[in-house]
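The other protein chains are all here in position, but one chain of the complex has been omitted.
For chain A:
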Amino acid sequence: MPSGSRCPDCGSSELVEDSHYSQSQLVCSDCGCVVTEGVLTTTFNDEGNLREVTYSRSTGENEQVSRSQQRDLRRVRDLCRILKLPPTFEDTAISYYQRAYQLPGIRDARLQKKEVLVGCCVLITCRQHNWPLTMGTICTLLYADLDVFSGTYMQLVKLLGLDVPALCLEELVKSYCSSFRLFQASSPIPAKYVEDKDKMLSRTLLLVELANETWLVTGRHPLPVITAATFLAWQSLRPSARLTCSLAQFCKLANVDLPYPAASRLQELLAVLLQMASQLAWLRVLKLDKRTVVKHIGDLLQHRHMLVRMAFRDGTAEAETQEQEQGEQGQQEEAEDRTFNLSKRKRPSSPAPLLPPCMLKPSKRTHPTPSISTVTGDEDISDSEIEQYLRTPQEVRDFQRAQAASQAAMSVPNPP
C-alpha cells in the first residue's frame, strides 16, 4: 500500500509493499528502488487487523518473573482449567500466588513447597467463592502429601492474613453426589439400582443436615459423612431392592472411592435414626433395628425437627444434675455412664443425651486424678538414687563386648 511518500529516485508515488524473504519492503513499482526495509510503524488501518496477545503469552512477563514462578503460575492456570473453575478464579489464584511469592518465607522455600503452594492458592480462591473443593482432591491432583499441604496452607493463611471461610457443606453434597454414577443404567448397574438424581440429592441433603444437628459432623472430615448419607438416601428410596447392597459395593458400583471412616459414620447415623424412630408410636411397635429402619427414613426425615427434639434431651443439664445427686464418686465419666445405663434399663424410650459420639462413649482408660505433689525442686538427691542409673565397670565391659560382637556380625560380608 502506498504510504504517501514518493520514491527518491524517480519521484513516483507507486510504492508497493513487497516482502523479500519475509522481510517487508516498500519498493517503487516504476524503477524498482527499495524505499524502506522493514517498516516499523503501521497505519491505523493495519493496526485494526491486529489481535491482542495476553501479557502472560507475550515475552514481557518473562523478564521480571523467575522461571520457577512462571512455571508455577502456569500450573495454577492449568489446575483451574482441570477443575473447570470459572475464569475469574484463575486471576484471583494468580494474584494470591504472586503475593505469596513476595514473602521471604515462601520465596526461599523448596520447590516441593512451591508446588504445593499452587494448590493452596487455588483452594483459598475456591473457598472464598464457596466452591466446594476438598484438600484431598487437590492433594491427589498435585501428587502431594496431606501433611505437607496442610503445613503450607496454614503458613500461607497466616502470612497473608487471609480470612478463609469454611467448606460449604451444601455445595459439597451437591457436587459429590453428582459424581456418583447411578443416574443412568449402564452395564454393571442393574436397573433397580438406578436412581433419580434430584430425589437422591434432596434426601442426602436432609440426612447431612440431620447429621450436623446431632453432632456427627463437628470435628470430623465432612466427606465420609456425606458418603454415608448418600448411601442411606439411595437405599431408602427403594429399600426392598437395595437393602442387600453394602456400603462398599455401593461405592464400587457408583465408581467413587470409599473413605475409611464412612462405615462408622453410617453406624452413627443409623443409631440417630433409631433413636428418632423410637419416638414414633407406630414405629416403636415394629421394634426396628439398623437394617429395618432404612425403610422408614422417609417418614423420619419428614418429621425430623420434632423427632430430634423429642428423642434427645440436652445432654449437659442432665449430666450435671446426675453428678450432683451422686456426689463426688471418683471419675466423672464413670458416674455419667452409670446413670445413663440405669436410665436406659428402666425406661428404654427415655431421651438420650444429644452429645457428640466421643462424649457418649466411655473412656477406655481411667484418668487418675493427679495426686497433689509436694515437690519443691530443691530436695536433696541421694547418691544411691543416681547410682542406679550408672553402669558398673563390669557392666561397661560386657556392654562394649556385646556391641563389638553385634557390629562384627553385621559387617560380615555375605558369602559369595
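Points to keep in mind about this one:
Quick note on the criterion: a contact is a pair of C-beta atoms (placed from the backbone, for glycine too) under 8 Å apart; a residue touches a chain by one contact, two chains touch by 3 or more; residues count from 1.
By our rule, contacts and distances are computed from a predicted model.
When the listed names "TATA box binding protein like 2", "Auxin-induced protein", "MMS19 nucleotide excision repair protein" or "Cytosolic iron-sulfur assembly component 2B" are checked against UniProt, the chain not shown comes out as "TATA box binding protein like 2". The missing chain, though absent from the display, is touched by one residue of A:111, A:241 or A:396; that residue is A:396. Residue A:218 is the one among A:68, A:218 or A:302 that touches the chain missing from this view. Annotation for chain A: contacts to the undisplayed chain at residues 134-136, 146, 150, 153-154, 157, 163, 165-167, 215, 217-222, 314-317, 319-320, 332, 355-356, 358-359, 370, 372-379, 381, 383, 385-391, 395-396, 399-400.
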